[in-house]
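With one protein chain held back, the other chains of the complex are shown just where they sit.
Moving on, here comes chain A:
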Amino acid sequence: MVKRKLKSSDGKTTAKRKAQEVEIDPEQLRHLRYSFGGKFTCERHLFLKKDVSREATLIVSNIPSYLPEGSVTALISQFVPYPIAESAIQRSSAGSWSQGQLTMNIAFEKARSCPSRLEKLPRQTPSVLKDSISLYERIFPSAEQMEQATAEYMSRYDEIQEDSKREARKRFTEPDEEGWVTVTKGSKKVAKAVKLKKDDIPLLGGIPKGNKKPKKVDLAFYSFQVKQNKLKKANELLRKFEEDKKRVAQLKQARNFRPI
């Protein structure tokens, strides 16, 4: 188990307490105070926690995405006498790593809470205006560039198409690694020919005439069938009525129920 010794960083810090090293719970959330330099002087906290799933690794959270790359590792390495083995962004609160607050994993053991200033950082941060202008510029490549890109892509695409065709042909003729050859049904399905009479007009989607008419069968042959049919009809009506009743009740309920 890794034990971390951090100075308390709450507002009541005194000189006496600074000197004193307190043993703390490794599971607890710790934070590192820092601020940007220049006109951006607001106090920010990076939150640190032990990564229980990985050996000797710290989770660093609440990293603004607009903080230049490498600054977190640089900041932390200032206070920790151990070299950083690996660092990687794990997730972002906004879904994209270029936006929101990021969470990072840093592989080392100890950190110290200490206010710090990242003097040079603001000048390197991205801004919406710059980003969107560069994005706008990228929408308009020159016609030559576009044509060239198209030609390149299409030749590559044609090659791939050709390869896959060749590959497919190969499968039908040559045995694969395991010695199998793909075979398919030789003959294709042929639609059944329908002979049309002189008067018939072949309509799109229509059924050609001459089909046998379905024979009318008296469904209610026996008296119990007559009774059953009547009952069925009555039940159907009843069901419809119940449905209507439900619908009307629902409409009325909807009218009277107004929580907003």
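Keep in mind that, in the parts below, a residue touches a chain if its C-beta (ideal position, glycine included) is under 8 Å from a C-beta of that chain, and two chains touch if they have at least 3 such contacts; residues count from 1.
Following the convention adopted for this analysis, contacts and distances are computed from a predicted model.
Asker: Of the options "NADH dehydrogenase [ubiquinone] 1 alpha subcomplex subunit 8", "RNA polymerase B", "Cyclin-dependent kinase E-1" or "Nucleolar protein 6", which is the UniProt protein name for the chain that has been left out of view?
Answerer: "Nucleolar protein 6"
Asker: For the chain that's not shown, point to the residue among A:54, A:170 or A:247 touching it.
Answerer: Final answer for the missing-chain contact: A:247.
Asker: Give the residue, chosen from A:59, A:75 or A:106, that touches the chain omitted from the document.
Answerer: A:59
Asker: Write the list of chain A residues that the hidden chain touches.
Answerer: Residues 9-10, 28-29, 31, 36, 39-40, 42-45, 47, 49, 59, 61-62, 64-66, 93-96, 99-101, 103, 122, 125-133, 136-137, 139-143, 146-147, 149-150, 153-154, 157, 161, 240-241, 244-245, 247-248, 250-255, 257-260 of chain A touch the chain that is not shown.
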